[in-house]
Each structure stands twice: as C-alpha cells, then as structure tokens.
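One chain of protein is taken out of this complex; the other chains stay put.
Right after this comes subunit A.
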Amino acid sequence: MLQWIHDQFKGWSLRQLLLQTLNFFMIIGSVFMLWKGWSLFVNSESPIVVVLSESMEPAFQRGDLLFLSMPNEPIRVGDITVFKIKGREVPIVHRVLTVHDEIETGKQYILTKGDNNPGDDRVLYNHNQMWIHREDVIGKVQGFLPYAGMVTIIMNDYPQLKFALLGVLGLLVVFQRE
C-alpha cells in the first residue's frame, strides 16, 4: 500500500506536490467562500436549509431544500421563517401565526406554528418564553427544491459517508494532473 503511494508520487518535486494539493484546497476554499458570499448576499447565516421534520406538511416534506433570505422589511403573519431557539442548535422552519410590533422600539414579538402541528410553538420555546424575536430568525423561505436535501439527511445519519466522499474527492483531485 505504502509502495503504491510512493510510486504515484515518484519523481514529483516538492513544488509539484504543493501545486497539486493547492488544487484541492482551492476547490474547497472556493466552495466555502461561495457559500459565505451567498449568505452575505441574502443576509442570512444559512442561505440553504434542509427540512428535517414533518411539521410543515403538506407544504414541505422531510428532505426538501429551502432557500432563505433575510430582507430588511418586518416579519409578517404568514411568512414561513427559519428560526433558532436560544440555546438550541437545530433551526426550526415554521409559519408565523401572530406578530406584535412594539411602537416605540419597533421590536417584534412573533409566535410561530408548524402547519402540521396541533398547537403553536410555545411548547418548543424555552421555559417561560412566549415569543421569539427578529434576532432569533435566520431567514424567510423564498423558494424550495423538493427532495434535494435528502443527501444531507443520509450523510447525517451515516457520518462515515461524509468522510468517505471527501476523501475520495480529495484523492481524485490530487492525483489527476489535468
């Protein structure tokens, strides 16, 4: 095995090795920066999310890909928002049921509910929390792609796949000298 690896790199100078690994890093870097650029453009920390639960059926199914943006306008009833509850990592995508705007400060008090849930989200919010606010909202759903996010769900269920995929891609890029 080691001999095979040595044979692949036989005759490669340090510069050639650095150039080939640079190819790999540039690809990763540009994908990452495109993602960051996109999130800056739409003003949302996560411009794409995957639906993980059935709480928004029939509108969104598990595995759908959602495109988010966070425009400067206020949040309105009926908006489908993706928000994070303080202290929890996993974002939730539900519809806005009620909004109260405080006149002096403009602060918004938002209540959400999943279309497919029997009750509103106060059961999900933190203890004694009745509302979420604009800071908790990651973005509003602007569009979606059905089932496009299934890959992410599979990779989350089987994390070895993630590493395997990255490893294979990496090897391909380093060894292909085109």
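Assorted remarks:
The rule we apply is simple: a contact is a pair of C-beta atoms (placed from the backbone, for glycine too) under 8 Å apart; a residue touches a chain by one contact, two chains touch by 3 or more; residues count from 1.
Quick note on the criterion: contacts and distances are computed from a predicted model.
Taking the options "Signal peptidase complex subunit 2", "Cell cycle checkpoint protein RAD1", "Glycerol-3-phosphate acyltransferase 4" or "3-ketoacyl-CoA synthase" in turn, only "Signal peptidase complex subunit 2" matches the UniProt protein name of the chain that is not displayed.
Residue A:G29 is the one among A:G29, A:P71, A:P146 or A:G167 that touches the chain not shown. In the full complex, subunit A touches the omitted chain through residues 10-11, 15, 18-19, 22, 25-26, 28-30, 32-33, 36-37, 39-40, 44-45, 177-178.
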